[in-house]
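Only a single protein chain was left out; the remaining protein chains are all shown in position.
Labels A, B and C are assigned to the chains in the order they are written; within every chain, residues are numbered from 1.
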Amino acid sequence: MLGEGILKGLAETAKNFAGSFVSAERLTTVQYPEQRIAPIEATRDFPFLVYDGADWEAGMRCVACQICEKECPPKCIYIVKSADKKPDAVGKPQFYPSRFDIDISVCMSCQICVEVCPFEAIKMDTEYELSTTDRFGGLLLDRKQLAKSDEYYHRIHPTEAYEVDARLAQGKAKADAKNTAAATAPAVRNAESPARPAEGGA
Amino acid sequence: MSIAFYLIAALTVAGGLAAVLLKNTVHCALALTVAFAGLALFFLQLDAQFAGFAQILVYIGAVAILVVFAILLTRGSETPKDGVFSKNWFVGLVIAAGVFAVLGWAVLQSGHVLPHETAVPVVTVLQIGNALMGRYVLPLEIVALLLTAAMIGAVIVALHEKESAK
Amino acid sequence: MTPLSGYLIVAALLFSIGLAGALTRRNAILVLIGIELMLNAANLNLIAFWRYGPHPEALTGMMFAIFSIAVAAAEAAVGLGLVISIHRHAHTTDLDRMNRMKG
Partner (left out) sequence: MIYTMDQIFVLLQHWLMGMLPAALQPIAGILLGVAAIVCLFPALFALTTVFERKGLARIQNRIGPNRVGPLGILQPVADGIKSLTKEDIVPLSADAAVHFLAPLVLVVAVFMGFAVLPMGRNMVLVDMDAGLLFFFAMGASTELAVFMAGWSSRNKYSLLGAMRAVAQMISYEVPLLMSSVAVVMIAGSLSLTKIVEAQNHYTWGLPHWYIFTPWGLAGFLMYAIATTAETNRSPFDLPEGESELVAGYHTEYSGFKFALFFLGEYLAMFSISGLGTTLFLGGWSAPFSFLGWVPSWFWFFSKMMLSIFVFIWMRGTLPRLRQDQLMNFAWKFVLPLTLVNLMVTVLWRFLGEGWQRWVFCSAILVLAYAAMGLAGMRRGHFGPRRYRYAE
């Protein structure tokens, strides 16, 4: 009969109206500043830079290769490569970013920088309370503000972080093997060549 | 001749003048609405409440809206390049001035035969209804027929030609 | 000047303004606006004569005005329908350019 659907709908909303007063579990929202829902593991909003160890400047994984800067669609990353080199996690001397800025008012959270990074140095954060009173400087995060420890990364995305660790450990083991091989047989140039296929297979 | 009369007269005449003089057609329609409102106030001043409210309901609520719809449907709100007045505007103006002169002269000449202040007639809606259903029932039916015919006519005239050709 | 002649003068003025508008404007819609003004001026006359006439209780003038309002509504609907139809046909509402009998 015509109008039946309207009555059904009205009954449903009336049920919601009355029900939301009597049963608290119907309420789908929380009272935000007092109550917070912990972000789920898959949450991603803005990128941050991972460092190992205690000192953020020394442990920074980023080697200022500038791939992320080039790939970033809205061009919100600004990197200045350092003049000197310092040893990275593997112990190899690398460049490091003397300046690394992300304008999070421009960032569109696409995660492309994370995907292109070959050094697992940039990851997505879950921090969402980024409001400031200054809309120009306050939203332009510099190296120090972006740097967050590996422990923090483990805490917010544990599953992903262990995968990353495994990959890094593999890379380090390979590099060690290479280093030891190079150290044991420095004169024999050919010793390097059998290692190549293994590297390609890994 | 109270102050209210002069105020309403000024409002009405100004609205009427603006309605025929302004360049933008939509402004003309809005000025016409002012004139209609002034006339409704006149009707109220003349103790014809029913006619006054009917004037507002029909003219401001329907005719003015129809006019603006027609203006927008015919792209009439764009001011034409070659002026808004007709080629022989002067002739029209002379005719209108002549008409006004004759009418005004007639009114002023007959001033002494026109009645002075009379008692306020008390007209209730009930009386109007009784009159409409009694003495004026035939005109009422004819108006009903006319309105129906006008509605059908307007629909047919405004129907898309291609559809009627099918 | 009696009150009645005041109303009659205003009505005459409005009628002349409407007539001038109807005769001088190029846009067909504005010509209709002029005609509406003329009709309204006539209504004002009717109501004024009813109010100051000898038999206001007979309601003749008022009834005439009410019927006139109803007829004017019909006239406006048909007139504007015609204007829209002509505009669709000739792509203009300029009366000076509507000078052909043949579409």
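One rule holds in what follows: a contact is a pair of C-beta atoms (placed from the backbone, for glycine too) under 8 Å apart; a residue touches a chain by one contact, two chains touch by 3 or more.
The structure displayed is predicted, hence computed values, not measured ones.
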Among shown chains, those touching the left-out chain: A, B
Option from B:68, B:84 or B:154 whose C-beta touches the chain left out: B:68
Sole residue of B:8, B:28, B:41 or B:54 that reaches the chain not shown, by the stated touch rule: B:54
Of B:7, B:125 or B:149, the one touching the omitted chain in the full complex: B:125
Subunit B, residues in touch with the chain not shown (by the definition above): 26-27, 30, 33, 49-50, 53-54, 56-57, 60-62, 64-65, 68-69, 72, 77, 124-126
Interface with the unshown chain - residue positions in subunit A: 1-3, 5-6, 9-10, 12-14, 16-17, 19-21, 26-29, 31
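Just so it is clear, only the chains that are shown with their structure count from here on.
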Category of the chain touch graph - line, ring, star, complete, other: other
Length of the line joining the C-alpha centres of subunit B and subunit C, rounded to whole Å: 5
Centre-of-Cα separation between subunit C and subunit A, whole angstrom: 76
Sites on subunit B touched by subunit C in the complex: 1, 5, 9, 12-13, 16-17, 19-20, 25, 28-29, 32, 35-36, 39, 42-43, 46-48, 50-51, 54-55, 58-59, 62-63, 66-67, 69-71, 73-76, 80, 83-87, 89, 91-93, 95-97, 99-100, 103-104, 107-108, 110-111, 114-118, 121, 123, 127-128, 131-132, 136, 139, 143, 146-147, 149-151, 153-155, 157-158, 160-161
Complex interface listing, subunit C residues touching subunit B: 1-10, 12-27, 29-30, 32-34, 36-37, 40, 43-44, 47-48, 50-54, 56-57, 59, 62-63, 65-67, 69-78, 80-85, 87-89, 93-96
